[in-house]
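Just one protein chain is left out here, and the rest sit where they should.
Chains here go by letter, A, B and C, matching the order in which they are written, and residues are numbered from 1 within each.
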Amino acid sequence: MSNRKSAGKIRAVLIGGSGYAGFEAIRWLLRHPGVELVGIYGPPNELGPMEKFYPLLSGQVTLSQELFDADKVAAVGADVALLCVPHVIAMNYVPALRKKGLRVIDWSADYRLRDADEYKKWYAHEHTDTGNLAEAVYGLPEYFADEIRTAKLIANPGCYPTCSALGLAPLLAAGLIEPAGIVVNAISGVSGAGRTPKLANHYPERNESFEPYGVGNHRHMPEIEQTLAAIIGQPVELLFQPHLCPMDRGMLCSIYARPTAAGAGKSAEELTQVFQDAYAKAPFVRVRTDVLPATKYVAYTNFCDVAVRVAKGRVIVFTALDNLIKGASGQAIQNMNLMFGFDETAGLI
Amino acid sequence: MSNRKSAGKIRAVLIGGSGYAGFEAIRWLLRHPGVELVGIYGPPNELGPMEKFYPLLSGQVTLSQELFDADKVAAVGADVALLCVPHVIAMNYVPALRKKGLRVIDWSADYRLRDADEYKKWYAHEHTDTGNLAEAVYGLPEYFADEIRTAKLIANPGCYPTCSALGLAPLLAAGLIEPAGIVVNAISGVSGAGRTPKLANHYPERNESFEPYGVGNHRHMPEIEQTLAAIIGQPVELLFQPHLCPMDRGMLCSIYARPTAAGAGKSAEELTQVFQDAYAKAPFVRVRTDVLPATKYVAYTNFCDVAVRVAKGRVIVFTALDNLIKGASGQAIQNMNLMFGFDETAGLI
Amino acid sequence: MSNRKSAGKIRAVLIGGSGYAGFEAIRWLLRHPGVELVGIYGPPNELGPMEKFYPLLSGQVTLSQELFDADKVAAVGADVALLCVPHVIAMNYVPALRKKGLRVIDWSADYRLRDADEYKKWYAHEHTDTGNLAEAVYGLPEYFADEIRTAKLIANPGCYPTCSALGLAPLLAAGLIEPAGIVVNAISGVSGAGRTPKLANHYPERNESFEPYGVGNHRHMPEIEQTLAAIIGQPVELLFQPHLCPMDRGMLCSIYARPTAAGAGKSAEELTQVFQDAYAKAPFVRVRTDVLPATKYVAYTNFCDVAVRVAKGRVIVFTALDNLIKGASGQAIQNMNLMFGFDETAGLI
Partner (left out) sequence: MSNRKSAGKIRAVLIGGSGYAGFEAIRWLLRHPGVELVGIYGPPNELGPMEKFYPLLSGQVTLSQELFDADKVAAVGADVALLCVPHVIAMNYVPALRKKGLRVIDWSADYRLRDADEYKKWYAHEHTDTGNLAEAVYGLPEYFADEIRTAKLIANPGCYPTCSALGLAPLLAAGLIEPAGIVVNAISGVSGAGRTPKLANHYPERNESFEPYGVGNHRHMPEIEQTLAAIIGQPVELLFQPHLCPMDRGMLCSIYARPTAAGAGKSAEELTQVFQDAYAKAPFVRVRTDVLPATKYVAYTNFCDVAVRVAKGRVIVFTALDNLIKGASGQAIQNMNLMFGFDETAGLI
């Protein structure tokens, strides 16, 4: 992976390569047959060869993370900017990138919530780029592939929203479960909490420790509700409760819902069929009938596994994915594949 | 810990010392000021020095696990039998032990469900000791201490039932949450699955893998419902969903309930007060206001931590304990302390 | 990855797909641009769809593991057989495969030790295929690439021998360390111990437990000595001591050697240069000067990282690799690349 122009490949730049999502993006782009990574950019305090941040990348990536500058980025002739920076920073960069003509896939939360007031409420910051916000497409390929193909700006979904929405959308869309009173009990591996060291995730504190957090106030809750509402065309109300699990990566949602009148009495097999129909053409959603989802079965892949069961009058859905891949960078590449006309699975197996 | 008679100490025998609960019982009995362990007994294929099963016990326990025989057990003059054997086997042993006059604390499920038909339904086996079943006391000290003190036979609660019931009973008893439609989303460390090797818990399979199991059919579900119904005097209906978490030990329940009319509008602080009142005299339940429960905070202790929150119109309770201690052997010793007039915390700090 | 013939691709069969090395081979072959996997074969008790053994493979591999039969294997027109079966079984299969004209890459130990008597001594079994043994090439690409290119039968090296030999060969070849009295202190992740459940690797026993094993009698010790002797043309004597480390994968060797007269006084920098020269053309050996090797830096890659230091008159070399990749299946594919004229790194980034 070098700076030379490869015939027939699109050119991508990565902005924010030193976090876990950036790292994962690099690893997958290395294998992508149609993309050349031509630049990596970051903040002043995080510059230098990528192997400095990730010794694993030594010998694979010769690019250094350089200071971000929109003009410089434009000068390398990139077709797409992969933007792996924190929220607020993202909306500071997007306008310039868009003006330079780059299509942008943004990992941050800045363009996910459609309503600037909602954004302000949950992120405690005024939205300063409502123009692009209005044009952003939510990058959940299983539901918005058509819009994604032509999008200029993708809001790449959060890990929890992807994992939750893929487990709920088919049943909600089919009118088989109530769109209110849903509980999403979610767990994530620790890489989901980012790369900045803190006591709670210091190895001797986190190892052998499972715990809930963000009760009633996790920012992914409104994103999940908004996504599902967009899919079914009516409001969805749910309680989202995340937990931190002592493992590197992986995410699993255990979702509890009540059947509607139409859904009452449906067997697990019938509900499974609903999922199979919904995801018949989705290459990265596997509706499991052989096993229940487990994080090990999706780790280091772009798959989201789903299974549905019925017990005590309730519908229970389990979904699992790798929080850094289908929950972040793999999904971004899946979006990129759609945007640039590659096979949806290109570089993702 | 030897065979010699210690003045003023009660004499205990352990039946089934080679499983994790037996191991944990031994470790805590070593520190108990009022108990002498005078014999360990097991099945024909699991005999020999305890250090053979647990090299950690070398130099601490000189007793060997000998072949179980009720006459032999009686001959050592034991006051109490701690019965750590699987269900069905337990009810084969209890009648003889009781006839010999020993008080029995049984870790198995054989005397937990009050109704022999329920037992048969969930354990697929006829109950063959309904006489003792009728006299058994459910050993949850926070709610049944009076009965425990005089009991001849204790059904030591399951780990999940302890963790679930302690989180629900105060709110149900106060009429603040609906006794139906409750969801208990539980996770357990792998030691809860026992010591017998199998592929699912082979280290390279289980490490980094979190997964649900027992959907709608876990045997602890009816035990939780029965326990709560006994406490509040009316039926309780809940959905219990367990998961396996890649860690040695620890259990955490995330419990979702709907407030009753009386509970609606109560703040987390008000509900916390209900817990504080309920457990004011319970030495091993800690109602947390400083942190949310986490398995690390209770690991290797007999504490159960509880916290309550309110979000989106629902009541959420988190409880955590060490599945082998408050969820098994520590609780058994707590019961023994009550039965023999020791301080409830003797040997358990 | 299907059964249809792809133009320009070689055709490979995998024999023994249900172990960890087989699994890893499949994952990498899925990404290989020049190879089509056309059949998977195994023993009678391990047949069926690959996703049955590895739910992760669902949706990626449609092949089932079928009963091994040399005629059947020959009928699919394979160019190469990847043989991931235990020792002794391997040498039962190889003669038939070779007769059918397939080139064979054997993961087992059956063709590693050159001397049939040594084999019998260490593996407690008569060697029954000494004819092919004489023709087998030891598949360490960094040292035997020329022989590998034309080999009909490759003895794919053990994980520990790869990790040890790559750390010692350059210094021995340069005459800078004594070829006797070397200590190789090695650690491996638990996947190296295979997929069969046993108490020692049951999660609650292995988690948080680090321990030595195989003192003075590990079968990789003579393989390491033989390999190094073959490289430098004189006997090498070393003590190899393996340990099991509570992690999935990864291997790290800490190697202690005494400098020769020629090596005495050489600095770490000078010795590093020796490694850099030795591996200048080896795409999968990274001589680290920035960090010491760590298993995380090579996990899920085909790299072997090496660093050398001098302290208290001794030379210390650290090497790290992923035991299932550079220590097994990645190396096999690297060998296959050489054998079939692919770029050495094809499918391995």
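Just so we're on the same page, contacts are C-beta pairs under 8 Å (C-beta built on N, C-alpha and C of every residue); 3 or more make two chains touch, one makes a residue touch a chain.
No experiment lies behind these values; they were computed from the predicted model shown.
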*Looking at the whole complex, which of C:Gly34, C:Gly194, C:Pro246 or C:Pro283 touches the chain that is not displayed?*
C:Pro246
_Touch with the omitted chain, as defined above, among C:Gly39, C:Pro259, C:Pro293 or C:Gly347_ = C:Pro293
_Footprint left on chain B by the chain that the document does not show_ = 30-31, 51-52, 55-56, 58-60, 208, 283, 286, 288, 290-291, 294, 296-301, 303, 305, 349
*Where does chain A touch the missing chain, residue by residue?*
20, 189-191, 195-199, 201-208, 246-249
*Would you write out the residues of chain C that touch the absent chain, in ascending order?*
183, 185, 187, 189, 205, 207-213, 215-217, 237-239, 241, 243, 245-250, 252, 254, 256, 292-297, 299, 309-312, 314, 316, 318, 320
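Assume only the chains that are shown with their structure count from here on.
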*Upon optimal superposition of chain B on chain C over Cα atoms, what rotation angle is obtained, reported to the nearest 5 degrees?*
180
*Please state whether the interface between chain A and chain C is built from the same residues or different ones, using more than half shared residue numbers as the mark of same.*
same
*If you average the Cα atoms per chain, which one ends up farthest from chain A?*
B
*Identify the chain whose mean C-alpha position lies nearest to the mean of all protein C-alpha atoms shown.*
A
*Would you mind pulling out the distance in Å between where the CA atoms of chain A average out and where those of chain B do?*
40
*asked:* Rounded to a whole Å, what is the gap between the Cα centroids of chain B and chain C?
replied: 47
_I'd like the Å distance between the centres of chain A and chain C, where a centre is the mean of that chain's Cα atoms._
36
*At which residue positions does chain A touch at least two other chains?*
208, 294, 296-297, 299
